[in-house]
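Read the structure below first, then the notes.
Missing here is one protein chain; the remaining ones are kept as they sit in the complex.
Coming up: subunit A.
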Amino acid sequence: MRNSKHASLLELTIGQKIMSIILHLVMLMMVLYCIVPLVWLVMSTTKTNEGLYSSPGLWFADDNVFLQNIVNTFSFQNGIYGRWLWNTLMYAVVAGLGSTLFATFAGYAIATMDFIGRKWLLATTLAFMSIPSSVITVPLYLLYSQIGLVGTPLAVIIPQLSNAFGLYLMIIYAQTSIPIPLIEAARLDGANSWTIFWRIAFPLLSPGFVTVLLFSLVGVWNNYFLPLIMLSDTKDYPLTVGLNVWLKMTSDSAQLSVPNNLILTGSFIAVIPLIIAFVFLQKFWQSGLSAGSVKM
């Protein structure tokens, strides 16, 4: 009985057991490495400016002013933080969703259709993946300045609508997850390209879509250099650049203010939407939808 019950499980050798323990220890250290800064951040949001420097970093200070910090963060400088949060959400949704849609359209087309310049497009995508975005930011600035878009939110959104990495991922994903015979079958049944994409290809592509969406949301959410260069008015800033304005106040004679506790509370609030996005989108993160749809 016992043997048959565990027949499907493999017995580990001694060496494998030791390796397993070592691996778990390494993983534990990785977890600590990621968690400790977050714990520090959470602890810091409960402290006053002075409490930050008179209490241990990973534990509470004497007074807990968490709620007061939240209120102050949103009311400091006429509530500019709320404005930054809204800007960031707007940039992330428009640019993140937009770039993912474009990557999905293009990835699907390159993977399943045969057209002139297909190979060339693929090579260009690969080439663009190797260029760090900071390198093209300054030329982009000069370009957008000539069109007159500098200083407007469009200058932050439009460049981020192209996402070479996302496109490449979608090409690969479409190639492996969409069986060409399925599309041919749909076409024989009289469906046009648009219907085929939304009805047949998109459901198959959705795990890839969610992956790219998460990556680009995080990318846009955390982008610092582009908005810093493109925008000139703090009321258009996203959180990354805005919080940095507060950070520089501490040593800027023009500001006469030390909002360190607000910067930390602001950073903490800025993390939450991303965590929600991950938790919410995770359930779409499943593969194998197409299993059994085509008889080989």
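We adopt the following convention: contacts are C-beta pairs under 8 Å (C-beta built on N, C-alpha and C of every residue); 3 or more make two chains touch, one makes a residue touch a chain; residues count from 1.
In this section, contacts and distances are computed from a predicted model.
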Query raised in the report: One chain is missing here; what is its name in UniProt, given the choices "Cobalt transport protein CbiM", "Glycosyltransferase family 2 protein", "Phenylalanine--tRNA ligase alpha subunit" or "ABC transporter substrate-binding protein"?
Result: "ABC transporter substrate-binding protein"
Report summary line: The listed residue (A:Ile70, A:Leu182, A:Val218 or A:Val258) that touches the chain absent from the view is A:Val258
Requested in this report: For the chain that's not shown, point to the residue among A:Gln77, A:Ser162, A:Gln175 or A:Thr195 touching it.
Outcome: A:Gln77
Requested in this report: Check each of A:Ser75, A:Thr124, A:Ser145 or A:Gln282 against the chain that is not shown and name the one that touches it.
Outcome: A:Ser145
Query - Missing-partner contacts on subunit A, residue numbers - result: 49-50, 52-54, 77, 134, 138, 141-142, 145-146, 148, 150-151, 224-225, 228-229, 232-235, 237, 241-242, 244-245, 247-258, 260, 263-264, 267
